[in-house]
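Mind looking over this structure? Questions follow.
Only one protein chain is missing; all other protein chains are in place.
Which chain is which? They are A and B, in the order written, and residues in each are numbered from 1.
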């Protein structure tokens, strides 16, 4: 990996020590392989495959006559990178897919050339969201604590972690819908929030939702409707005039949710696994949409459990790792 | 502006729930028909039926918007616009219903003071809507809310008129007004009824607003 590569970096708690400790291996190389295999398992790789990948990776290092950490970097980071890379293939099953030849689609770090050794051509964007030591307790139970996260304009951050580790709660804290028990939040004022489900009125049509949310943002009904229809078009969706939201398919309802989240052109978008029910094509155009937001200088935070999403993002916050 | 859009769309939402709407519209009619032989009782029962129908509908509408409201707030709407808009829509719908039943009462019973009957019907709608929203604010789940409303209306119906309990019920004013409308009682009944209704409205609407202002509060995060 070159220094400017978009390798997902765990932000905050999970430093290089985030993997398992030295697990009694014979030497440094086998310690690395163990940590690598452990992380693969944690990422949901089946044990035999994890073992095979660890073996192969060790052999690759040997073939270059280099220690694995010198060649690949920290074990847990390389494990995530490898899974992301392999899932890219699953996502773009054919190389004839135009994105394969579109460098920016594959490399989210392109607009931020300043991070590379070539020198800072573009300044990083303004901070849109900053969490400092944020924690949440429900009664005696600590859901998470000490979360630090900074998201700038033109960045996509992913929040990952196991079920029940508080991903949605953290996102609601970012939105200010839930109060943190500790820590401070700084956030830009204009924010769009897309919940995992719900958040729409079953007895209204899509157009009426545009009117309603437009009114909330102080936009005239006609303009809100045309904006909404335009945004829907970008998700390959043409809202029908008289179909009630409760009769929409799950995926289409999520498209409505996405459109409502960005109707008032917020500077920061908070998305909670917004792709439930999306088919493959929609899923891809959804990510294209996220990249378009990013390129337009918006900050995006997306809660996800799908690892192949991570190829697109600038930073990954593993909530499980800090809890 | 926002409140009016919320009101218009709430009205449209309710208008689409045909069966619920039909049940709500006809519920007071059954109350009325069952007591039709007793003139004074029938009008009071009609008003009570309307009160129950309008407050129950408000309860359901406000509860149904639970997922949307926080997002509207985040998008920039004020709590007053969101909650006020819904109350406005349901109060207006209730008054339309009141007008229809007033016409029925006037045609069927020829009360002594038809204008007072109109006032009674309208007041029912005006007080019932915020009562429904207050219960929705207190009891976020529909079943609990509906049961609470059922209890209130049962106590209202069964409480002995002179007791304190009866005076504390939200629709005590309807009983007083009913006496004024049908039995030709003195104006004291009218003023007491108006005062009670105004107080009830203030408590219910104010309580609704306070609870939702708290529930839909958005802490102001400083800009980074």
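Basically, a residue touches a chain if its C-beta (ideal position, glycine included) is under 8 Å from a C-beta of that chain, and two chains touch if they have at least 3 such contacts.
Methods note: contacts and distances are computed from a predicted model.
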Chain not present in the shown complex, as UniProt names it (candidates "Formate dehydrogenase subunit gamma", "Paraquat-inducible protein A", "Peptide O-xylosyltransferase" or "PadR family transcriptional regulator"): "PadR family transcriptional regulator"
Chains on display which the left-out chain touches in the complete complex: A
Sole residue of A:86, A:220 or A:236 that reaches the chain not shown, by the stated touch rule: A:86
Contact partner of the left-out chain, one of A:71, A:153, A:244 or A:284: A:71
Residue of A:61, A:145, A:216 or A:263 touching the missing chain in the full complex: A:61
Where the missing chain touches chain A, by residue: 1-2, 4-5, 7, 53, 56-57, 59-66, 71-73, 78, 81-82, 85-86, 88-89, 93-96, 100-104, 106-107, 110, 116, 118
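One rule holds for everything that comes next: only the chains that are shown with their structure count from here on.
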Chain centre separation in whole Å, for chain B relative to chain A (CA means): 46
Residues of chain A touching chain B in the complex: 126-130, 175-177, 179, 185-189, 191-193, 195, 198-204, 208, 211-213, 215-218, 221, 244, 260, 263-264
Chain B residues touching chain A - in the complex, by the definition given at the top: 1-2, 5-6, 9, 12-14, 16-17, 64-65, 67-68, 70-77, 81-82, 218-224
